[in-house]
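A single protein chain has been removed from this complex, and every other one stays in its place.
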């Protein structure tokens, strides 16, 4: 991954938003197994605005852009997802600041800030069957690749693909976990045996981003 | 039909009551097509008491016996059926008076009194798709047979069977009728095409009585 | 059958016992005649107001016994009017020197039981008058048919005469007021699903996933027609198109607007219908004096709703605003 321009940030955000909107029903279905079936719809309420209004967002820096996304999410998304995803974007924004170009290290810093925000906001740790269980190992993998000298000679195409694959596998690995956070936790033992909706969504989103990235940079 | 003792009246009433109880669900199903599905259950509320308490009924005359049945029906049966069937028994009781033996002519007089009572109480005429459309032709047939000199040499076995058959056919013939009385009338044209529940019940009851009669007198 | 029941044939008695236990002594229950009545009635100075209809329409009519509404109710089984005996015994027990008022929904079964019951009362020297509620515009009305059904409009009849009788009105006055309500109230119901009478244990009728029954009877009797399920706005259009021209309700009229749930429809949807209907009426110059959005007259757990309009004058407005104490409450 070489330095990333705002253009690349646009690609990631637009791809992410579109993927969420396209997977509304799928994500909601995942949440109906031991949750309440609203996850996809809740996310859509925010990310469809990101899709439709993206051109109007202030792009003077990565920070302003991420902040705007964070505000849209906080203003439109309900349930756990609103505060969790909203906080992630607002913390990412703060970490990005007024940069307009990001290094690979910046990307990792930003993602770590988002993760810390999610953990503080929602109180979850790893292994409690939340989206963190896909997001954290994916960012770990991305970081490992980016610090590996040979890992970035392809504009990060393989690094991103690997992070996406890690997320997908990690999401699958939430199946045997006991949910300790969110609505699924109320079901106790009965949460065992189905994947976490949020973790699965992280995998799907990262796969989309990776594909879009490969198309542009591969 | 020779003169009938109270024994024969017992046979008719017990058979009638048992037939109604046995056909509860069938009669109710008939009433669900364009009615409200309670017909069989409503009748059962009364006739199951006739079945269970019959031995306690005052049998000093046909009149007292029929009056008791009329009171049970009026006290236990709701819907249209309570007043209609209750009135039928009370009018029959008045017509029977303190007789303890009935001639064929008495039987017809009693049945005609019941029919008049039903018509006065419910305001229905023939052809309006009610139980009258089976009951009246059946009584007509019974009367014709009983006034026919050769019709009664078998204790009325054939006369009753013929009346029952007429009722069964007449019930079937209510299918194309437009309901003008009772709950089915609310549906207007949509009442056409299904048999009337009450008329069908008359046919079923008369067939049972005829079979029981044949067994005793045939 | 997805129901909270013990023996289905004991459903009505167990319900009545529950209503009575919940009433904190304000109601009494006489199991012999399925009879629920105000513990403080009959009273010398007050006409007794009685209704007996089929059960399965709760809160109508057993849960609206109380000061300012019914003085007694003697329900029959689910969807069956009460036996004559219940009517007679209830009227006798509630007999008052000011007389007894029967409020009867226009079904043959109810009518016959109350006609015969009234005859029996009159033979005992009692004074009884009858109001016949027939607000359902789904049914063609003519002199040679059994006439219209009584449905949710029943609530307004009871509310108005209940209030007037608390104010001391005599029997003739109550008949006048009741008939004024009846002359000015119209309803149309639409069902989205069937319902399951406890004793029957299965659906009363079948209806496809994309269908609705327009003009449904509250006992599941088929209505005007079976059509495709349409949007909430189109459904309100259908309801208003049936109800408004029937009286007719006209520009300048003031109305009470009721959206009544048939049992299985959540109240959120009733408010959606209410909002649409309210706006359409006001746009046509018909002023909504008061809103009624809840379950008033149901068909067990049937999904569906009815729309009722009552044209009000100063007298009716004042009666509707009087207090009433009934089982159903939120606090």
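Chains here go by letter, A, B and C, matching the order in which they are written, and residues are numbered from 1 within each.
The rule is short, and it goes like this: contacts are C-beta pairs under 8 Å (C-beta built on N, C-alpha and C of every residue); 3 or more make two chains touch, one makes a residue touch a chain.
The shown structure was predicted, so the numbers you read here are calculated from the model rather than taken from an experiment.
Touched by the hidden chain within the whole complex are the displayed chains A, C.
Touch with the chain that is not drawn comes from one residue among A:75, A:97 or A:176, which is A:75.
In the complete complex, the residue from A:4, A:19 or A:42 that touches the missing chain is A:42. Interface residues of subunit C facing the missing partner chain: 2-6, 11, 14-15, 17-24, 55-56, 58-59, 63-64, 68-69, 159, 192-193, 209, 229, 231-233, 235, 263-276, 278-279, 288, 290-291, 293-296, 298, 300-301, 303, 305, 320, 323-324, 326-331. For subunit A, the list of residues touching the undisplayed chain reads 28, 32, 34-38, 41-42, 45, 74-84, 86-87, 121-122, 180-188, 190.
To be clear about the criterion, only the chains that are shown with their structure count from here on.
Subunit B and subunit C have Cα centroids lying 33 Å from one another. We define each chain's centre as the mean of its Cα atoms; on that basis subunit A and subunit C are separated by 55 Å.
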